[in-house]
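Pasting a structure here, questions to come.
One chain of protein is taken out of this complex; the other chains stay put.
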Amino acid sequence: MRDIAIVSFVQSDCVRDAGARNEVELIMPVVRKVLDNVGLESAQNVDFTCSGSCDYLQGAAFAFVLGVDALGAVPPIKESHVEMDAAWALYEAVLKIQSGQAESALLYGFGKSSPGELPIVLSQQLDPYYLAPLWLDTVSSAALQARAMLDSGEITEREMAEVVARSRKNAKSNPHAQLKGDVSADELLNEPTYLSPLRKHDCCPVSDGACAMVIATVEQAKKWGKPYAVLKGIDHRIESAHFGARDLTKSPSTEAAAKAAGVANGPIDIAEIYAPFSHQEIILKKALGLGDDTVINPSGGVLAGNLMMASGLSRIGEVAMRIINGECKRGVAHATSGHALQQNLVAVLEGA
Amino acid sequence: MSDANKEALEPITGIESPVYLDYNFTAGQATARFLTKVKEGKLVGQRCPSCRNVYIPPRGACAACGVATNEEVELPHKATVQSFTIVYIPIPGNPIKPPYVIANLVVDGANISFLHLLSECKNEDVRIGMRVEAKWKDPSEWGFAMENIQYFAPIDEPDVPAEEIGRLKDA
Partner (left out) sequence: MAELAAVVGIGQTKYQTKHKDVSIAGLVRDAAFKALQDAELTWDDIDAVIVGKAPDMFEGMVMPELYLTDALGCNGKPMLRVHTAGSVGGSTAIVAASYVQSGMFKRILTVTYEKQSESNAMWALSNAQPFSPHLNAGAGGFFAPIIREYMRRTQASPEAGIKVAVKDRLHGARNPLAHLQLPNITMKEVEESPMLWEPLRFLESCPSSDGACALVISNEELAKQSPKKPAWIRGTAMRSEPTMYAGREEVSPRAGIDCAKDVYAQAGVTNPRKDFDCAEVYVPFSWYEPMWLENLGFAEKGEGWKMTLEGATSLDDNGDIPWNCSGGVLSSNPIGASGMIRFAEAARQVRGDAGDHQVDGAKLALGHAYGGGAQFFAMWVVGSEKA
């Protein structure tokens, strides 16, 4: 894979309810800022634009169509959309650049989950004949997974609480985080269970917001004269939709993606992992092959704020910005989709 | 074979599995401001700071320029028919009887059309360029909705040439 430069990344605050703001009003500020950072006027100044969103979050078909209003797409632009997290929009843009059809791309993801009941909306991702009619929501399927982890002895409830405590602590330095603060594992373990064995704090909050990124070939980034991080590898894999066909305590799709993306080709300083539930961070850390010398989720991760359809791209952006700022040399970012970590994407980033 | 067995062998080709999801829609800031004015019987659009075109209903952005719009412009209640269709099928949940006219209307001073009903004339007399005016419901019925205007009706003014409808005039 040809090196790709991540030049600019912007994320909005994670808020529980963005109120009256619609899609365009959510997208426009982050798109404006990410373009300004590179000194670009509009989507006209990049070769390709791609976004990620999900109609069902806000309950309106073609939600992404309005997003085009935020781009300045007159004259018309080369543009595409995935009904997935925007991390996969990045993947589509990477293919375009690899094939020589583009030198630069604008990416954005947005989610307004507050209008609906997110876990219940996502129950309709399941097999429509057997599982969706049972309304098995995402918290329940994660609870099944956590139970399998605990029963197999892979984790303890204390380890889960420690993940949450660290997330809240790390999020204190993240201005966009929704949940942050100092709380001990002991205090967390005193909380009642919500959906056993999960406690409320084991689950990510529901957030509204958006993020945007500009990438380019290394040559183009140099022409712009902006600092950048290098995307060295990216890969994604999916697993069966049937819980019974999977070992929920492991993430073979993450393992395969990590291998293909080249995670093991060097030491990893930081990792931003898209783990909406505390126990999933432990599964993913193992699947990514990360040791204790890797700093996990320095931003607080999605337990501190989860922008559906944008959080995956945000993980990659978080790592990129820390590399650009000189906080670290090599990092890994991860995105997930579906119930109980069904689909996973892994990206490896390095300094220029 | 007993009747019960026959029934058991009837192939199942589908199940009913209704999906109920509740949403609290939000209008968006620009639409919310627009509808607040519509409740007062006013049509207020927004002007693009960049290309100066006026959007109504405003959507918070000029889609051509990709910039936010803020400047409000109150517009008259007269409009021109940019195009139209005569619909022969009922709208689900709407009492209006087909055939009825749905027109793309450009309000005077605006540079974009919106859809609304056209009435008080023979369907075959409707034409592109025709001048019309909003017929508001009784103020007691006004809410946060474009339905405050019951429909648009023709007025006795000369037609506007098609090329001029909705075009930005040099100020």
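Which chain is which? They are A and B, in the order written, and residues in each are numbered from 1.
Keep in mind that, in the parts below, a residue touches a chain if its C-beta (ideal position, glycine included) is under 8 Å from a C-beta of that chain, and two chains touch if they have at least 3 such contacts.
Keep in mind the model is a prediction, meaning the values are calculated, not measured.
Screening A:Ser42, A:Gln145 or A:Gln342 against the full complex identifies A:Gln342 as the residue touching the chain left out.
Interface note: of A:Ile238, A:Ala264 or A:Ala352, the residue touching the hidden chain in the full complex is A:Ile238.
Contacts to the hidden chain, counted on subunit A, fall at residues 1, 49, 54-56, 60-62, 64-66, 68-69, 73-84, 88, 91-92, 94-96, 98-101, 121-122, 124-129, 132, 235-242, 245, 252-253, 256, 337-339, 342-343.
Seen across the whole complex, the unshown chain contacts subunit B at 13-14, 19, 25, 27-28, 31, 35, 48, 51, 53-55, 57, 62-64, 82-89, 91-94, 99, 102-104, 111-112, 115-117, 128, 144-147, 162, 166-168.
Operating definition for what follows: only the chains that are shown with their structure count from here on.
Separating the CA-averaged centres of subunit A and subunit B is a span of 37 Å. The part of subunit B that touches subunit A in the complex is made up of residues 15, 17, 19, 21-32, 59-61, 63-68.
Contacts from subunit A toward subunit B in the complex involve residues 18-22, 24-25, 28, 31, 42-43, 56, 58-60, 66, 68-74, 112, 114-117, 120-121, 124, 128-129, 132-133.
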